[in-house]
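Structure first, then comments.
The complex appears here minus one protein chain, its other protein chains still in place.
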């Protein structure tokens, strides 16, 4: 219990609040705001361990809108909402009247009358996901200002075309706990590298989220990909600027081996090249099935040239003492397990399997912290009250 | 808080109860019963504003069954249930064994063992929706009388072929608050008119709900549609009788302009002609795809003859001081926004957009009131107890 009170004191010392601020992109938040979310996440985790109920709502909804499939994030969102006393209601566009020609402006208000939080995943169309979330945000502002809504729900980005903050923040918490402190992350080298996968069209949001966030904590970020597999230039610039400002470094290389050299952490993960995603977005928006097929074929052929971009035991030997921490947002394409040839060899994955599961285990708490900091102004006061009321999660 | 206690006194003076009475059609309820629902809805709304928890159930389910798509009503039902402490469980017929040849009688009981409320939308087949709800009601009576069910769940009509009471009651609350009181609605002219839409087969339940309900509050109801677009005769008779009894008036005209003349309120909305819906129902029930296609084609051609049935600025000028209140159940077919040519011009809709959102905002409270009045006998007592316990919705 002392741990928890200490964490609350740390939160108090941050002297910041995310009250009524949507969580869309980590680079829109300052350092204290990021730490606020992470400390609240850890506090909630400790409270859960100690069977302390963190229910803060007697009623209220958390609406999710998934425009792409999801297991981990869907369940993490549900865990988080339930932990705080909110009921999840999924906005399933197939069962709605949206096809009817309804505007975003309208739908955003209609699903918000008694809603505290809206979580959105929209990562398929490049240039669309973040824009969509901003449009929802503006619509909610408009509805709230005009008295349509009695409260203005907060928005949590559950993955867009630009960023995947619930993932990168959970990853950061995993790193902090693995290496002991934020301080210890300074000067650590993380290799965020492309890896081969027998699929194509995977979002760019994970590598973008990692390079833009870890450069803010003084880490040496090495981004590696085969020529032509670049990320959105705007986000690469953000990573470079962060490195300049926060005392770390940022480099782009075209070899997995080079990135792995002396790395403390490796994060090998497939993604589609930026320019392919642009083309794919256009084809999808115009419903050009033939074009999509030939694009897929072309991409898979191109991908196949880089099958050696696999994280295997040999490459791991080049990392710091041969013992770098392997990370993945899951599910990984594991050679011989989930596909014939993939992002990581079975032996490497197995060695770090439990670690990746623990990495994933931070996400529910990170999302809950994003929800809670959005709804309450004074976090230390709230958390102290939760401690004081001594309400059990599992009763008796 | 004084407002709330005053409302509770008004409810007390109604000396009526809807305990254990399904809410299927407004014309089955007397005036005091309707006011009971509306006053309870307003009380719940004020309590929400004041952060007073209205949770009345520590466990219990609210089952929804949507036989047609829905956004607004689906979310309104979820809001309402959650506000009272009930968890929504959707009866998704695709995931059930109903195709197995199971009877309504059986399914109704199987989904009701611990259910407080069943909400049903069944508006596609003319002659079927209301009949289905009655069959569910009879099955629940049977199960409760024979000891199958430990409680008899209440049924709330979320739109059938005859009526759309959660919509019309929310609309009435919007009118009351816009014009100040029920008393002020007397002698006000409301134009419930057909409007052009590039689709066909829209239910008749909204116009039917409006003409049958507003005639009970002394309003002058003008129903307008192109020749051949009539409503179910039985409901039209109800509207006429209501007008005769309650001191208002009811007329049918064949011109949008005529209906709009000096109107205080206009409600332009597309629907399919009664006789088309009958034909469509038969074709759907027999799975005659060719017949449906040719019916649709025929109807769209016919609709297209009435593209001038659009609510535009020119027609709005003919209303009382050119300032009639525009209403819509949403989503509206807005010319140049959600379709090339539709029910309402973009400028008129934009002027009243926020008002239509507010109109929609009453629905969650109306549904919650229908739920609550069904489950509790003594509303004033219940509401006073909710006030007295001082439980917060958002804690701390």
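Each chain carries a letter (A and B) given by its place in the written order, and its residues are counted from 1.
What we mean here is this: contacts are C-beta pairs under 8 Å (C-beta built on N, C-alpha and C of every residue); 3 or more make two chains touch, one makes a residue touch a chain.
Not measured: the values here are computed from a predicted model.
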item	value
Selected residue (touches chain absent from view) among A:74, A:261, A:307 or A:320	A:74
Those residues of chain B which, in the complete complex, touch the missing chain	55-61, 63, 87, 89, 91, 95-98, 100-103, 106-107, 109-111, 113-115, 143, 146-150, 375-376, 381-382, 385
Hidden partner chain, residues of chain A it touches	48-49, 53-55, 66, 69-72, 74-76, 78-79, 82-85, 87-88, 330-331, 333-334, 337-339, 354, 357-358, 360-361, 364, 391-396
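The rule is simple: only the chains that are shown with their structure count from here on.
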item	value
Distance between chain centroids, defined by C-alpha means - chain A, chain B (Å)	41
